[in-house]
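Mind looking over this structure? Questions follow.
Every protein chain but one is kept in place in this view of the complex.
Let's look at chain A:
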Amino acid sequence: MSQSFPGDALDDTPSRPLIAPLAPMLTLREEYVNGSQGFVKQIDYLISEGWIGVRRTRGDGDCFYRSLAFAYIENILNASDTMLAATGALSVLEASQPQLEQVGFQRLVFEDFYDCLAGLINQVISPGPDGQVLNINTLLEAFNNPEVSNSIVVYLRLLTSAEIKTNPEIAAFLIHPETGEQMDPESFCNNFVEAVGKEADHVQMNALATALKVNVNVAYLDGHDPQGKVSFVPFQNAPFTFLEPVNLLYRPGHYDILDRRDADPIPPLLVQ
């Protein structure tokens, strides 16, 4: 973890892993006990609703994409029919390649990123180079390898960009985050989607959920709800998916993964 990436400096805890093992929600609560009681109340609400676990990600501007990618692959891994889930996901990805070329990305710039993501999903159903199928430990390992992890993040950024550039319904929502001015899809994507470390907002989240054909629920923690409740914003763009929705936890400027378990399962012993 000695490598540094653009955005690392933004993180107050640069030693945080890119994606951490699942931890009890109570660990997050402890961080607020002596601070904002608004957040504590909202965390208690989440716990009472059964969201007892959180998987933390590094705050490097890529956290939305990285969280979504991890939760997406983990959902494939945990699907009741992994074969159906993995082949479904792979066919969506396969079809995305010509779309990327159509909006002007050269194959040579995205094929390595694609191979990384598709390779990992394929490993859910067929043994990888190490002779093993994917389990939660090897998935965590892959996502903490900066090259693999960042390749996957970039591929999701490109999918997001291609969706924004080809979906005319999105055009009206392309607003410069600072000036509030309307932007054309090309410059919006150049500056706020394709660039490394640029955080995602609703437009990007919606576009990516559509492109990946995955439903996403985001729990917004802002510390301001008078009743201490948490609102979930659904990005339901995949009516016919085999996958469970991805659940993310938002705190101002950052995304983590929300879970109904408070620890990662111990992978079953592998047959020699």
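Everything that follows uses one rule, which is that a residue touches a chain if its C-beta (ideal position, glycine included) is under 8 Å from a C-beta of that chain, and two chains touch if they have at least 3 such contacts; residues count from 1.
As a working rule, contacts and distances are computed from a predicted model.
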TODO: Would you mind picking the UniProt name of the chain not drawn here, from "Eukaryotic translation initiation factor 3 subunit B", "Dynactin subunit 5", "Sorting nexin-4" or "Ubiquitin-conjugating enzyme E2 1"?
DONE: "Ubiquitin-conjugating enzyme E2 1"
Task: Options A:Val40, A:Ala69, A:Leu158 or A:Leu174, residue touching the unrepresented chain - done: A:Leu158
TODO: May I ask which residue of A:Asp81, A:Glu94, A:Asp112 or A:Asp184 touches the chain that does not appear here?
DONE: A:Asp112
Task: Touching residue (missing chain; options A:Gln123, A:Asn150, A:Gln204 or A:Asn237) - done: A:Asn150
Task: Where the unshown chain meets chain A, residue by residue - done: 3-6, 105-106, 108-110, 112-113, 146-147, 150-151, 154, 157-158, 190-191, 194-197
